[in-house]
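Here the complex is missing a single protein chain, while all its other protein chains stay put.
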Amino acid sequence: MRAAIIGGTGYGAIELIRLIQNHPHLEVGTVVSNSQAGSDFSDSYPHLSNIVNQTLEKFDAKKISRENEIVFLATPSGVSSSLAPQLVDTGIKVIDLSGDFRLRSQNEYETWYKHPAPDEQYLSRAVYGLSEIYEEEIRGASLIANPGCYPTATSLGLLPILKSNLADLKSIIIDAKSGVSGAGRGLSLTAHYAEINENLKAYKLGAHQHIPEIEQVLKDETGRMVTISFTTHLIPMTRGIMITAYVNLLGKTSTNEVNELYKQFYENHPFVRVRPVGAYPSTKEVSGSNYCDIGLHVDPRTNRLTIISVIDNLVKGAAGQAIQNANIMNNWDVRTGLNSIPMYP
Amino acid sequence: MRAAIIGGTGYGAIELIRLIQNHPHLEVGTVVSNSQAGSDFSDSYPHLSNIVNQTLEKFDAKKISRENEIVFLATPSGVSSSLAPQLVDTGIKVIDLSGDFRLRSQNEYETWYKHPAPDEQYLSRAVYGLSEIYEEEIRGASLIANPGCYPTATSLGLLPILKSNLADLKSIIIDAKSGVSGAGRGLSLTAHYAEINENLKAYKLGAHQHIPEIEQVLKDETGRMVTISFTTHLIPMTRGIMITAYVNLLGKTSTNEVNELYKQFYENHPFVRVRPVGAYPSTKEVSGSNYCDIGLHVDPRTNRLTIISVIDNLVKGAAGQAIQNANIMNNWDVRTGLNSIPMYP
Amino acid sequence: MRAAIIGGTGYGAIELIRLIQNHPHLEVGTVVSNSQAGSDFSDSYPHLSNIVNQTLEKFDAKKISRENEIVFLATPSGVSSSLAPQLVDTGIKVIDLSGDFRLRSQNEYETWYKHPAPDEQYLSRAVYGLSEIYEEEIRGASLIANPGCYPTATSLGLLPILKSNLADLKSIIIDAKSGVSGAGRGLSLTAHYAEINENLKAYKLGAHQHIPEIEQVLKDETGRMVTISFTTHLIPMTRGIMITAYVNLLGKTSTNEVNELYKQFYENHPFVRVRPVGAYPSTKEVSGSNYCDIGLHVDPRTNRLTIISVIDNLVKGAAGQAIQNANIMNNWDVRTGLNSIPMYP
Partner (left out) sequence: MRAAIIGGTGYGAIELIRLIQNHPHLEVGTVVSNSQAGSDFSDSYPHLSNIVNQTLEKFDAKKISRENEIVFLATPSGVSSSLAPQLVDTGIKVIDLSGDFRLRSQNEYETWYKHPAPDEQYLSRAVYGLSEIYEEEIRGASLIANPGCYPTATSLGLLPILKSNLADLKSIIIDAKSGVSGAGRGLSLTAHYAEINENLKAYKLGAHQHIPEIEQVLKDETGRMVTISFTTHLIPMTRGIMITAYVNLLGKTSTNEVNELYKQFYENHPFVRVRPVGAYPSTKEVSGSNYCDIGLHVDPRTNRLTIISVIDNLVKGAAGQAIQNANIMNNWDVRTGLNSIPMYP
């Protein structure tokens, strides 16, 4: 099955290509980059020399649809909103990795993203692609809004306890940490090596566009309005996200009980691994892989649960989950093409 | 004034030497390392070649006292507890950088540190050397318990709001992040380059020995028992600590008001810099210096305050604050020898 | 085909497991670690949780031979020398990743390695597994001496020009740079994070045990004694080796001509990629993959050729080349299980 990739020179696209190459049922089809159309892919990314000998093309919805069976949009937010509808209209299945189709409310989108929301009719068709939670909806979807990196790590880390009725929903604090590749390949002082190497930085306090996305999922799943505290930090590493979440428990509950609850919640979901009591995952333990690893600790002194949830931001937080969604849409085993072992060290 | 340094081959000692070299009234006196006595300092640390031509000596309390006027103990916890009393008995002023004299309760010490506490009579003499808060007590002290790195960043970040009666003392969560030098020069898999580079790791959840130290300060200063949630993370960088603290506010308060409160709290304390509203310090902005920089954000959606507090763990979190305390004990300007600009980038 | 791995808790073994997992004809069989026999693999390496549920075993040559069809020895040098013969005697095919069977001269081995050489009869059976150069010999071998990381990057970078008669063989200088994982998982001050992060270090000048290995290959292939200058440097990164080699040219030759010569030399070798004139590979462009990428520049001012050759030290420099050799020994396509795209960024 040929897969088109739009936004071909960003890190999301590059990671899609790496994963598709390893996938038995998918192959790289059209690769679109309006800015570099006509040039060879490996000019921008020499690591692809002799592997992907693709010429970058201009965006043409009909041609893409004719020559491919699925499309991955790895374009920036604000771009997908206009491209995805054209593709959906041709009937091709679309998986959008930007944030454009994640928020159902146009209003909320415009508040947080600061540019116009996509057309209502496409928003309403989009299915939020948090694979472990919305498998059924994803199976029949024509347009997938692939979740953000922080929301993936956060939702998978929080949902078991929040759905258990053991948690005080007003107490949720998420301290999030990300590697620098999350900022993409676009140049900025924040991602300038000498500025962020040997440095640690908090950013966008109370203003990160992933806040409403997380709150929407938590509300959908708990049936109650949830307002979170969410702080993002930039870590001097290329890949990896860790969220450390804090939740007040309503009754006395032990780490063992919570651990058991999580294990049961994810027992049929191979990409979520719950560490044993007393162990906590580090980001390198999922590097290059589609795993989300979770560690849990209940402090009996405060009756507060601390959740450590880690993913590779470019895999489970982007391209990997997109492939996982493609697997679901095609009724393939969810692990197809995604069973590589994390690269360690 | 000659300053002896005990524990000469650890990072704390090395940083003391760097700072003393820049101090107009102090000079490096006896340097003790029982393990490497007899060898030259620059054998272990070639960066000191032609600068510090010191032979490492064995510990001898009387000799140290005769040849020096102040002693810095940069020994591991469990070692200071036996060495410091011998030194104190000779009448020399002692500043201890280990954790041995920070907790007033022997019981609590033994619970968290897992080895025997120091003798009660010395514990009761020790003054907790958080320079900005205990200046008066430090001035007259003979034995200073120099604060831990995490407790310094945490206490300076929390005290203004906790003492204001605006804070819910039951809601305090501290998400702490440290560079790897905090683990010292002793070899361990955790500090092995290939394991922690490009990695991010939570550790010692609910078990870090700095928890009772922080709670003791907060109790002393607020007059109320305070139980905190405290999670430590290892960041792939050498120097720097950031704590991100979360506190529920009791009434509606704006970021502006909190910012003003902090500015006033620290207006006579040159080493604490409060960033303007909307700005948050990064660890590199204090690297190599004695500053503690603080940024503040009140989220009106949750009425929760987020505090970002950064220090260089080896300076304000160890050797720098020790020098600051020596300045106070000697009635020198608190900035003496400590006014270097942070090294950036 | 079941593959046993001896030395199961080192980085070489871990990388073998990652690659074998991705290989259609191989599966992980017995995993031996004398020091941790009886414990679960994922205790040492949590990234393998739910993937490799192997109990580590003690070394037992007969049992290994019964239960597996090929053995990879990822033991330290000095250990393989005694284990490999026991395995070879059982008739099982052995690929040894240590340095023990690479030097044909016992004398030379003992000079550089400082411990006793393996028995002569096994040394003489060992085939040096530089896959691109010795494919025929590897095919029929029972014991492969898998090349060192530096020698792989160096030999592949140098051989085309040295075999061309265009090079002054007395002028060869190799300036080699390696990531820290090359030092293995054993603790040392050199690999201690705070010591090597933000640092760059030259080591073992004129004393590196890879010198005689490189000289042996160069002599074998040119028919002349070759004495090299070889300097190794430790780079603050986990993976990757770059060698920058300098060779005086005997006549006037252009970069274009040399580039063409290299392209022809490697035209049937998919894992060696020669960059176009004016482009030079970086180590990240081969990260996690079995490629050796080469860039070339002739300086007309000095008539000297500069060769840049990069590999991932744990893949093409160790486990990947071992799998490549297993492919050759089994008459599988040389790329089998090794066609993953480098992980970038």
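First chain written, first letter: the chains are A, B and C, and each begins at residue 1.
Criterion: a residue touches a chain if its C-beta (ideal position, glycine included) is under 8 Å from a C-beta of that chain, and two chains touch if they have at least 3 such contacts.
Being a predicted model, the structure only gives us computed values, none of them experimental.
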item: Options C:Asp89, C:Glu136, C:Glu267 or C:Asp299, residue touching the unrepresented chain; value: C:Asp299
item: Of C:Lys177, C:His210, C:Arg273 or C:Lys316, the residue in touch with the unshown chain; value: C:Lys177
item: Absent-chain contact - pick from A:Val79, A:Ala191 or A:Val277; value: A:Ala191
item: Chain B, residues in touch with the chain not shown (by the definition above); value: 11, 14, 17-18, 21-22, 45-52, 181, 197-198, 238-239, 270, 273, 275, 279, 281, 284-289, 293, 339-345
item: On chain C, residues whose C-beta touches the chain left out of the figure; value: 173, 175, 177, 179, 194-195, 197-203, 205-206, 227-229, 231, 233, 235-240, 242, 244, 246, 280, 282-284, 287, 295, 297, 299, 301-302, 304, 306, 308, 310, 345
item: Missing-partner contacts on chain A, residue numbers; value: 11, 180-181, 183, 185, 187-189, 191-198, 236-238
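Heads up, the rule we're going with is that only the chains that are shown with their structure count from here on.
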item: Homomeric contact chain A-chain C: same or different residue positions, threshold half; value: same
item: Most distant chain from chain B, judged by the mean position of its C-alpha atoms; value: C
item: Mean-CA-position distance for chain C and chain B (Å); value: 45
item: Intercentroid distance (Cα basis), chain C paired with chain A, Å; value: 36
item: Per-residue multi-chain contacts in chain C, two or more chains; value: 11, 181, 197-198, 238
